[in-house]
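Every protein chain except one is present and positioned as in the full complex.
This part shows chain A:
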Amino acid sequence: MAGFLQQVIEGLGAGAIYASLALALVLIHRFTGIVNFAQGELAMFSTYVAWQFTAAGLPFWAALPLTLAVSFAGGMLIERVVIRPVEGAPELTVVIVTVGLFIFVNAAAGWIWSFLIKDFPNPFPVGAVEAGGLTVSHSTLGVLAVVGAVMGLLYLLFRHTKVGLGMRAVAADPVSARLVGVRVGRTLALGWGLAATVGAVSGVLVAPLLFLEPNMMGGVLIYAFAAATLGGFDSPGGAVVGGLVVGVAETLAGAYVGFVGSDLKVGVPLAVILCVLLLRPQGLFGRAAVERA
């Protein structure tokens, strides 16, 4: 039993990272109705920015806020320069643009920092907390705490600030939002900045567990897609729950399902995506698209 709980906790730690990237995907999707395939690469780029700050001698916890600020500005800039020109274009066009962005950011990171792997400092102290026969590493606790804090801040932003209210209005009905005086263009840019920031958190948290290299987020992005699909692409809360569920499912499948092991674990998110799309396409917490005839 303790072994099982141990696996669940490990899974939650991984799931929290998927959850934050899934949250970034969901933010963009709520605003623009598109799936941003470049979200993982933006997170990877942010992680390199953080690495650059630490390589310049800054302690991690000083580099983090700077990185998040750079990511926010970068996200807004990308909305202005890359996405704005295709606003209102067919979905496929916009999706292809994000795929192009994926390739561009990936190549840019390789060009700037090379494709050789780099060590990324673990911001949390080595060691673990033991309680009731369970061992929880500081790293797992730290990841859960950081992601929890990000969720809390987003909740406050959306529920208790005017900017957040404006953002939700734009997501609900952009035409009406414009009529009541919300600057929709500015709000969309803000949404991209916010998504890039939340995504950056996932990159910075996952980098110490993997190695820092331009393709590091590829796998994480698949898990995040599974999480967002499971939770519902229009539900931020769903993305978090979805991330945690996918993380736990992946860990348990790796530990207990013989033929899965550690090699086939990546099959778990794909199975999740397939099942959700077959059984409940809108996800657990999403709203089914209903159109009146």
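Keep in mind that, in the parts below, a contact is a pair of C-beta atoms (placed from the backbone, for glycine too) under 8 Å apart; a residue touches a chain by one contact, two chains touch by 3 or more; residues count from 1.
As a working rule, contacts and distances are computed from a predicted model.
Asks: What protein name does the UniProt record of the undisplayed chain give, "OB-fold protein", "Oxidoreductase", "Response regulator" or "ABC transporter ATP-binding protein"?
Replies: "ABC transporter ATP-binding protein"
Asks: Among A:40, A:123 or A:166, choose the residue that contacts the chain missing from this document, as touch is defined above.
Replies: Final answer for the missing-chain contact: A:166.
Asks: Considering the complete complex, identify which of A:184, A:266 or A:284 is in touch with the unshown chain.
Replies: Going through A:184, A:266 or A:284 one by one, A:184 is the residue touching the chain not shown.
Asks: Tell me where the left-out chain touches chain A, residue by residue.
Replies: 162, 165-166, 168-169, 172-173, 175-184, 287
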